[in-house]
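This report refers to the structure that appears directly beneath it.
Note that this complex is displayed minus one protein chain, with the remaining chains in position.
Let's look at chain A:
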Amino acid sequence: MALPAWLPHLVAAATLALLPPFAAADAVPSPPSPDISLRLAALGEWLWELWELIAPGGKLHPAGFLEHKGHLVVEALLVLLIAYLVWQPRSSPSKKADERLTEKEIDQLCEEWQPEPLCPEIESFPEVEKPLLATSVLGHHIEVDGEKLLNMVSTDFLGLSTSEHIKDVCRATINKYGVGSCGPRGFYGTVDVHLQLEESISEFMGTQETIIYSYDMATAASVLPAFANAKDVIVCDEAVHYPIQNGCTLSRAKVLKFKHNDMGDLERLLVKVAAEDKKLRKPLNRRFIVVEAIYHNTGELAPLDAIHALAAKHKYRLAVDESLAIGVLGPKGRGACEHFGLPPGGAEIVFASMGNALASAGGFCTGAREVADHQRLAGQGYCFSASQPPYLATSARAALEAVAGDGEGRRQVAKGAAQLRRELGRVAGLEVVGSHERDLLSPVVFLRLKDAPESSVEARRRLSELADWVRRRQRVLITIPISSPIEWRDWGPAIRIVVTARHGEGELRGLAKGLEEGLKELSKKW
C-alpha cells in the first residue's frame, strides 16, 4: 500500500514547526523574533492542512466514508450497544437471593428461640427518701406530717400563689367561664382571656407578640422543634433541664453541647462549626444557641452579655429560657435579658414557665411577631394540646400586673438570695454552686458537701440526713431534687433552697446557722 501523497508534506511541516530552532540551522545565532514567527507560521500551515483533510470535501471527512454507506455500520454498532445496555444484569450493594427455609429449618428455629425480657434486669434501684406528705397549701409555711414548716422549696418567688386578690380573680373567672376551655387553641379552645394574657405578656416583656402553652414543660419541647429542623444546628449548654433537652432531641437538629457557662468552650464550638461548614461547603442552615437565664440544675446565671456577643458575632439565633428569672431579674422584672442589658430582640426567642414567679400554670414564648406567629401552626404543644383553663389565664394576667408594680418584691428576693449565698458560703463543709458575682442574684441555691464521699448514693444519704436535721430542728423544709436517667447528665445530689420575697433576714440567717450546726453534728457521725 503506497503512502498517501499528503503524508510526507504533513510530516515535514510538523517537523519544522516542532523541532528546536538550532538543529535545523547553522551555528550562527539568529535574532529570536523572526525565528518564532517562522515556527508559528509552520504550525499554522500544519493546522490548516489538517483541517483541509477533515473538513467537508477533504479526504478524511466522514462524508467520504459515508458515501459508501459507512453510517450503516455506525448505526448497527449503536444498536448493538443499546442491546448490550438493556441486557445488563441488576446489581445492588446489598441484595440477598430469595431464601427459602425448609420445614425442618423452621422447626429448628422455633425450638431455639428464647424470648427476650421486655425490660432489662434492674441491678439496683436508686435510693430515694420516703416522700414527705404535705397537708396544706404551699404558702409561706407548709404543713408536712402534721408539722408547720417554713417553705423553702416552692419557686413562688414573689409570694403570689396565696394572694387573695388573685384568688378573687380566679373565682370570678370560674363563675363566668367554668373551669376547662374544652379544646385546643385552633378548635374552639381560644377564649378571650387567652388573647388578653398574650397581649399582657407582650406589653410586660416589651415584645411584639406572645404565644401561650398550657404545660410549661411542653413549652421548650414545642418551641425548639418549631424553629430547628433536621438540617440545623443547636448549640446548648450541657446543664439545660429536661424540657430543653427534649426539645433539642425532637427537633432532629444536630445538637452540640458546651461546658456549663464556659464561654471559651462555646466560642471554640462556634468556630469549629464555622470551619467545618466552610470546608464542606454545606448549604446555609439555621443555627441556635439555647441557654437558660437561671439554670434549673445548678441555680447559676448564664452570662447572657457574653453569649449574646458571641451569637451576634457568629450569626446564631439566641433562645433563652427565662422560667426562673421572670419577675426576679431585671429592673422591670423582665428577666435575665433585661438584667444583662441585652438590646430589644437581642434574644430572638424567649420562653418561660408561668409556674414560678407568675404563680400560674403553663408557659409562654415571646418575641417578634414572626416568632410567635410561626408557632401557631408549628408549635406542637400549642396545636395539639388543650388550651389553658381560663382562670389560670386571668390569674397569670393579675400576677403580671402585680409583678410589674412590685419592685420591692424583686429587691427583697435579690437581697435574700445574696444574703443566703454569702452566709452559706462561709459555712465550712458546704459548697454553694455558683461562684460568680452574677450568681449572687439567683434565688435558687444548690448546696453540695465539700468533702463529698465517692459514692453518690452515700452523698445523697448524707445530704438527706442534713435536710432532715434542719427540718426537725429548724422547722425549715428543704429538699434534694431527683434526677431522671433520661436526662443527659446526672448532676449529683444537692440540697436545693429557694429564696422568696417573703423570707426575712432572720429566717435566712437561721437557716444558714442551722445548716452549719447540723453539718457539724452529723459529720461527727459520718
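Definition applied: a contact is a pair of C-beta atoms (placed from the backbone, for glycine too) under 8 Å apart; a residue touches a chain by one contact, two chains touch by 3 or more; residues count from 1.
The rule we apply is simple: contacts and distances are computed from a predicted model.
With the options "ORMDL family protein", "Sec1-like family protein", "Alpha-1,3-glucosyltransferase" or "Large ribosomal subunit protein bL20m" in hand, the undepicted chain maps to the protein name "ORMDL family protein" (source: UniProt).
When the whole complex is considered, the residue among A:101, A:137, A:172 or A:195 that touches the unshown chain is A:101.
Between the chain not shown and the residues A:82, A:137, A:271 or A:482, the one that touches is A:82. In the full complex, chain A touches the hidden chain at residues 56, 62-63, 66, 71, 74-75, 78-79, 81-82, 85-86, 88-96, 98-103, 106, 229-231, 252, 280-283.
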